[in-house]
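See structure below.
Heads up, one of the protein chains got dropped from this complex, but the rest are sitting where they should.
Take a look at chain A:
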Amino acid sequence: MSQKRKNEEEMIDSSDEEFVEDDDIDLDEEDVEIDEDDIDDEDSVLSFDENTPVSGNPKRARHNEDEMFNTAVSSTENDYMVWDYKDIIKKQQVEVERVAEVLGISNSSARVLLRKFEWKSENIMNTFFEKELAGVLKQANITIDDIKMNQDENENADDDYECPLCLDDKKISQTTRLPCGHRFCNDCWRYHIELKIKEGQSRVMKCMAFKCLEAIDESVVSKIVTDKHMRAMYEKSIVESYIEDNKNIKWCTSTPSCGNCVQTNLPPSIPLDIRCYCSHEFCFKCTNHPHLPATCEMMKGWLQKSQDDSETANYIVANTKECPKCGKVTEKSSGCNHMTCICSYHWCWLCNGHFADYQHSCGRYKTPTYSIDHNNADVKRDESVKVSNARTLLERYMHYFTRYKVHEDSRNKEKVTRDAIREKMKVMATLQRNATFDIDKIEESTETLFRCRKTMQYAYVAGYYMFDDSGQDLTRYLVGVKKFKGQQKQLAQTIWEDNVEQLEMAVESLSKLLESPVEEIVQPDTKKNIMGSTVLVDKRLTALYSILNEELMEEGCQLPKPRPVIPRTLLKK
């Protein structure tokens, strides 16, 4: 880790402490409870480790060799990194030079090896230390002839040399020799290389000698080719081939393209929420919108299904509902699902239940029991079972879909709320000391809220697929999910739903708090509550992902990272 980065993190850490001390937040106070035991379900056999390291923000790549060395081998610190165009060229060159140096081969040979190993330099290194160069070559299926040792020549730059191509007399200094031993004059090289670049063949440029397979290294190209336009074309093709070869790197999928690349430090088969520095978000595995904790396969099925069933879905997802107590039509105009009617009745948008003290919850699905006409049971039994099965299927789907949709709508509405808050706080910043600091804190809270809303939204997709008990064949959507049977499945479901429920309650109370008028938000008490609520929500989120990671998914599931926020007040100092 670079010193600079470390400092930034320390700054952020200390800022948190500073804030807590300044405002003296007591997390056990009243309605904002942060109780460790609260999260751990007493009945649960499945458990999670509270200390699971939560890795940091996506890391801005730096032009620092040490760091590149580290990032190439370590994969625990950050789940992914964002590189810009120049970064990626440097990064690639550093990898080549490192492999060349350790193995004692030419840069161009190292490049050939890296391509064969899909740019997994750590694999090359490990093989090399275990089985030496011969082992590396064997694994890459390259014969010793293809890899020439990097030898230094003692030739005098002033010696005369007849270029075997143009047959002109040149000085050695006007010629270039590749590691294969073939030497030609720079004019011939330039002509050859520029021709290949123009033809779009620069990825596989070979030595000019007949049947020689030696690749022309980038260092040769940059020495020989001076034309700016040519160099740019060459660099572009090199970056493209690097990204094509390297399964851990993808272009950001923004349109128009921002030109950044994203590198995952996890196996590329794991879905991972990416947020590029251009602020575009996508899933690394399927490149669609991020959808954790649902998997790519679940999402595919889900979107297809919601398209097929859209009419029914639209009906249910209408924006108005009647108050369960007085019957007045109430419009859901904010993100919060805690509705307050003008008759002062508090009720839940999702289930129409009474909302008391923020403790209401209804996130788990209960299979309804239908009364079958027992008198005619023998005759009509089959018929009614069929009808009720279809009804159960649809109701079950609608249960999950409604919640999915509601959280999506809330996200959109909360964005509007956030922008309103931000605007007002900017105005207040001119009136109040410390206000900038408050804006940062509130931004962090809304950011957390968005992350949790997104998680909630897709948690219902995951729940729909993971805990289906209707007997439909959903196997193709369950790629990467652990197989549970009978009791085990019920237990997993209970734990999952407990956690979803806990998160949902925490999210709704944070949402409610953030909807307070700005004048109220800046009051120490409200501020304190918001901060406490944010911490709680964060904890719940981490807990939910721990469950997924350790108990439900085969390959694990990574907690989506918050957008890196560096407090502006600290930057000013």
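Things to note:
Convention: contacts are C-beta pairs under 8 Å (C-beta built on N, C-alpha and C of every residue); 3 or more make two chains touch, one makes a residue touch a chain; residues count from 1.
Throughout what follows, contacts and distances are computed from a predicted model.
Here one chain is missing from view; checked against "E2 ubiquitin-conjugating enzyme", "Dynactin subunit 5", "Multifunctional methyltransferase subunit TRM112-like protein" or "Vacuolar protein sorting-associated protein 21", UniProt names that protein "E2 ubiquitin-conjugating enzyme".
Between the chain not shown and the residues A:C166, A:C326, A:C343 or A:A420, the one that touches is A:C166. Considering A:I88, A:C188 or A:C252, the position touching the chain not shown turns out to be A:C188 (whole complex).
In the complete assembly, the contact with the undisplayed chain comes from A:A209, out of A:I142, A:I172 or A:A209. Seen from chain A, the chain kept out of the figure touches residues 164-168, 182, 184-185, 187-188, 191-192, 195, 208-212.
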